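First up is the structure itself, then whatever we jot down about it.
With one protein chain removed, the remaining protein chains of the complex are shown where they sit.
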Amino acid sequence: DETADTDNSNANEGEDSSDFSVAMVTDIGGVDDKSFNQSAWEGISAWGEEHGLSKGNGFDYAQSNAPEDYVPNITRMVREGYSLIYGIGFELKEDIQNLANQNPDVYFGIVDDVVEGDNTVSITFKEHEGSFLVGVAAAMKTETNKLGFVGGIDSPLINKFEAGFIAGAKSINPDIEVDVQYAEHFGDASKGKMIANDMYNSGVDIIYHAAGGTGNGVFNEAKDLKNADPERAIWVIGVDRDQHDEGQIGEHNVTLTSMVKRVDVAVQDVAQLAMDGEFPGGEQLEFGLEENAISVATTNEEAMTEEIINEVKKWEESILNGDIEIPYTREALEEYLDSL
Amino acid sequence: MEYVIEMLNIRKEFPGIVANDNITVQLKKGEIHALLGENGAGKSTLMNVLFGLYQPEQGEIRVNGKPVKITNPNIANDLGIGMVHQHFMLVEPFTVTQNIILGSEPKTKFGTINLKKAEKEIQELSDRYGLKVDPTAKIRDISVGMQQRVEILKTLYRGAEVLIFDEPTAVLTPQEITELIEIMQSLVKEGKSIILITHKLKEIMEACDRCTVIRKGKGIGTVDVKETTVNELASLMVGRDVNFQVSKTPAEPKHEVLEVKDLYVKDSRKVDVVKGLDLKVRAGEIVGVAGIDGNGQTELIEAITGLTKSYRGNILLNKKDITNKTPREVTESGLGHIPQDRHKYGLVLDYTIGENIVLQTYYQKPYSKNTILNHDAIYKKAEELIAMYDVRTPSAFTPARALSGGNQQKAIIAREVERSPELLIAAQPTRGLDVGAIEFVHQKLVEERDKGKAILLVSFELDEILDVSDRIVVIYDGRIVADLDAKETNERELGLLMAGSGTDKAGVSK
Amino acid sequence: MIFNKKFAPLLIPVISVLLGLLVGGIIMLISGYNPIAGYQALWLGAFGDAFTIGETIRRTTPLILTGLAIAFAFRSGLFNIGAEGQVIVGWLASVWVGIGIEAPMIIHLPLAILAGMLAGALWGLVPGLLKATLGVHEVIVTIMMNYIALYVSNEIIRSVLTDHATKTEQIASSASLSAEWLQSLTMYSRVHYGILIAIFAAAIMWFLIERTTIGYELKSVGYNQFASRYAGMNVKKNIILSMVISGGFAGVAGAMEGLGTYGNIHLMSGFTNLGFDGIAVALLGSNHALGVVIAAFLFGSLKEGAGQMPTSAGVPIELVDIIIALIIFFVASSYIIRLAILRFKKEGK
Partner (left out) sequence: MIDLLQSIVPTILFFSAPLILTALGGVFSERSGVVNIGLEGLMVIGAFVGIVFSLTYQSTFGTLTPWIAIVVAAIIGGIFSIIHAVASVSFYANQVVSGVAINMLALGIGVYLTKQWYDKGQTDMVEGFFRTDIPVLSNIPVIGPIFFERVYATSYLAIILAFVAWFVLYKTTFGLRLRAVGEHPMAADTNGINVKKIRYIAVVLSGILGGLGGSVFALTIVSNFSQSTIVGQGFISLAAVIFGKWHPLGAMGAAIFFGFAQSLSIVGSSIPVIEDIPQVFLLIAPYVLTILALAGLIGRADAPKANGVPYIKGSR
């Protein structure tokens, strides 16, 4: 293994801090995906602007349109001499790992997965914590005691959202049913709409989606129902960032809340550490409520009543205090539910 | 004398070839005017010029004395010129009526097609000229002869005064030909004028008033049919004397090569068409199958060649049972087949002549070894055959599509004969060929016979059957109803037998 | 005429590429970019150094194979829109063997490639069979098979190959196509031995189609089924065979990704597009083996180079898609180009 003999990975140490530069490589979607690519880019931009840099001059990004673009994109950034290169998304894991091995002099970061090596840092999030909290909110809000979860692709990452959400909801009311469906696609809005249509028809009144573009269909369906009957309580819970805008329909807004994942915070933090010569090499940083990297949106003031917010706060405290452990796999969820 | 149509000094070139070189044709009102020439002489081209499908490079067209420019078929239609094409211009899934009105549809007051009105008009037209066409039938369900009448109706419906027929009789049975000639005569009586392209000199003598001859794109002249003979027409057209009588010695039949016993075959619509047929063909003889189209000839051939399955009876080739064997097995047992539809079955038009020459033998030595093709051997063979059979083609690498019909046919014959099969089935081998080419084909068949091969000739041309065969069997309603010596029968007797009268005549090997 | 025969097959694509680039340049100008900078970036992105060259070759590899797959089916009159699905199952199968078996390289690697080929072939067999026996249109069946491949292979990755993970473990090195020396030669690009396989496959396709009785039969059936039957060929067998071989090529394309580029297979949320791009490659290469190789290389270079355009020249990557589409158009419209050349020649004289 190459990483073994590359403990001299801090070649950057001597560098003048003003030379420090940061780049990111998106996964499929681009920096404007209204999701974590965008969030990461905002974090890097914020970091850069703070240090008087500009895009292409101190920080930059490369967009990937297909998995095969990752390696050339990362390599390009290496070649252009960036000091720290982020791969945004678990899909880049292997490629970041490989390039990190090949380029011991460059810092690498991966978001949403784990890589190894002294010149790397892994940034993951406790999505289950946030999902738990929006589950709490949903349980407080539901009138039918039926909730829905729409996942993109059935995978460990999305399962974290699912497990947390169900745990949260059932913690409030164990009788709540959660209908779970995976679209097996992150970009199939029509499937999202069909699933939402089916769920809302069967009595679900709140759907939490962790399905990217497929979620568009969920919002679309909810807004349609709202438009037909503004009195009807129909909600969507957004994901990754505050999806309040997506929920706006005339006077109303169907976005109850969103599980916000502050990739920007994490990315900016790590960039700062690295620039300051404190790169957390080889570490796996897990960002959660504690780091302010996971939060629950309260933009929809009308919907998120005082009562709900208080309840959410209460659970948040318990999590921060370490009173409860939030499950992030289906097995852990089973155990958690049994313990209720 | 008034001319309805005058084509003066027409010249039409195609890349690399002058199809029409300074040709003049003048059509009198009320006459049937024949256009005669070898395959590829330029007849169709000339008529396509008249019909507005091609623009001539030079020359003038006059209609009723007035010079006109016919730049598309619409103009020809407006000028009262209608054309019955060599390859029918009919839309198969459409009905007769839809085909006829296409392009000049009567409308209802709602703007939809007024089919009822059209059907009535067409029925009337059909009755008037004795065409007996069903306006509501689908094209794909009616016979070739009927389809041709639809083409005629198409022109009449558009009010054509001048009708062009491009080889109308090539695809017809003798009965249909007789009827067509009657139809043409009744058209002329109604004041129409007709240009008729045909390779059959007898038809010209029978039906036409005058005849213009074209040779290799050049006009040779126009003759009055009453003042000429078949032989004169033939030599004008080919540029040499043509031998109509197939010269052959009496047959010396030997052992039986083909034996068909009590065969039953259904057609594509699952109807019995071959119903207990018996037939024998011996080495060294040509057996002609006479019959009206649709009496089971096609299915008989398909069953023998393995293209379709029989459900009862046996077929023996050289004593070997080949019943319901695959075409490959049948071919390998020693059968050659000149198919009736050369474009559909005979050739892969996009393959070169060379590739077509080895269509059944490509997998054998020397054309391939261990599945690897030997192009040298293939093209050497092809060039050999091209020379031997006088196939007119720029090279063996030319796609078959680019050859004229006659030359395509020669290529097929070359291929089939060259494999030296014990039994050669020749279905309509001279359809659409000019007299020179026909002479050649007949000669080849006789040569093969003399080499001791068995030959089964299926043709709708009684002349051909009578001239070439040694023995003639008549097929009627899926059975052989007569077995005659070719020298001792005649057209009249065959005609009667083919029509189903005299089924009890002796000679049926039952 | 001579000029037509000898040079047209080359001249038309070259002119088309130039025209495509020209129009692409105009679009850049109109949108306020510097076309020279744009194309410079494109060039550098594709051939700037050993790394990009390596990546360009790597990207070309599966495209050659899917192009061959589609071209092969086309030559026998069939339209295989299903290369996409065949790639996926081929990828899956090769990785499966790559992970699941222990064997020395000389056995393992060929076995893994073969597995990919067979899986693709199987995926081609279904539409082939249905077409041959029931006359079902291959276009619909192959489209449907694409989706089935996508979902089934995702499920297999999730439930069979892994315990609910997003990607499989890496294949054993004995099944890997990648070579240390190739990678270090190209500054750690992912170029792998697959390119040799792809070129070898092209040679096979050429040989099969042009030089063997198998190809002779397949083409014949493609041109005229009736005459082929008349001549004793087994039409059904040939239709099935054609789809199977076509699927086999596409399956190997998948194996290239599985054994070469990635060394694993991941859950796919959409199609790889290798199959769809293969259609364009095949047609651009006028369904000839050599043409396909060249077209795939052109495609690979343009797509690889495109990545550099946003960074160096600010031009959106999609411009390259537009350029590729234009090139395809110009090739498709070769008739008019040929006409223009002829006129040009005439005036020149």
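Labels A, B and C are assigned to the chains in the order they are written; within every chain, residues are numbered from 1.
Operating definition for what follows: contacts are C-beta pairs under 8 Å (C-beta built on N, C-alpha and C of every residue); 3 or more make two chains touch, one makes a residue touch a chain.
Fair warning: this is a prediction, and the values are worked out from it, not measured in the lab.
Visitor: Please work out which displayed chains the absent chain touches and list them by label.
Guide: A, B, C
Visitor: Have a look at B:20, B:39, B:77 or B:193 and name the one touching the chain we're not showing.
Guide: B:77
Visitor: Which is it among C:218, C:283, C:296 or C:313 that touches the chain not included here?
Guide: Touching the chain that is not displayed is residue C:283.
Visitor: Any idea which of B:33, B:85 or B:381 touches the chain not displayed?
Guide: Within the whole complex, the residue contacting the unshown chain is B:85.
Visitor: Which positions on chain A touch the chain that was left off?
Guide: Against the missing chain, chain A presents residues 29-34, 63, 65, 154, 179, 181-182, 184-185, 187-191, 193-195, 197-198, 201-202, 213, 216-217, 219-220, 223-224, 227-228, 245-246, 249-250.
Visitor: Taking the full complex into account, what residues of chain C touch the chain not shown?
Guide: Residues touching the hidden chain, for chain C, are 31, 79, 81, 126, 130, 134-137, 139-141, 143-145, 147-148, 151-152, 154-155, 270-271, 276, 279-280, 283-284, 316, 318-322, 324-326, 328-329, 331-336.
Visitor: Spell out, residue by residue, where the missing chain touches chain B.
Guide: Against the missing chain, chain B presents residues 48, 51, 53-54, 72-74, 77, 83, 85, 87-94, 98-99, 101-105, 107, 111-113, 154.
Note that only the chains that are shown with their structure count from here on.
Visitor: Does the chain-touch network form a line, ring, star, complete graph or other?
Guide: line
Visitor: If you average the CA coordinates per chain, which chain's centre is most distant from that of chain A?
Guide: B
Visitor: If you average the Cα atoms of each chain, whose average lands nearest the overall Cα average?
Guide: When every chain is reduced to its C-alpha mean, the one closest to the whole-protein mean is C.
Visitor: Can you give the whole-Å distance between the Cα centres of chain A and chain C?
Guide: Their C-alpha centroids are separated by 35 Å.
Visitor: Between chain B and chain C, what's the gap in Å when you average each chain's C-alpha atoms?
Guide: 47
Visitor: Let me have the rounded angstrom distance from the C-alpha centre of chain A over to the C-alpha centre of chain B, please.
Guide: Between these chains, centre-to-centre, one finds 76 Å.
Visitor: For chain B, give me the residues that contact two or more of the other chains.
Guide: Counting only residues that touch two or more other chains, chain B contributes none.
Visitor: Hey, which residues of chain B end up touching chain C in the complex?
Guide: Going by the criterion above, the answer is residues 305, 307, 326-329, 331-332, 337, 339, 344-351, 355, 359-360, 362-363, 368, 371-373.
Visitor: Under the touch definition given earlier, write down the residues of chain C that touch chain A in their complex.
Guide: Those residues of chain C that touch chain A are 45, 51-52, 55, 58-59, 151, 154, 158, 164-167, 170, 187-190, 261-264, 266-267, 269-270, 272-273, 304, 307-308, 310-311, 317.
Visitor: Looking at the complex, which residues from chain A come into contact with chain C?
Guide: Result: residues 56, 60, 62-63, 65-69, 71-73, 75-76, 79-80, 90-91, 94, 98-99, 102, 152-157, 159, 184-187 of chain A touch chain C.
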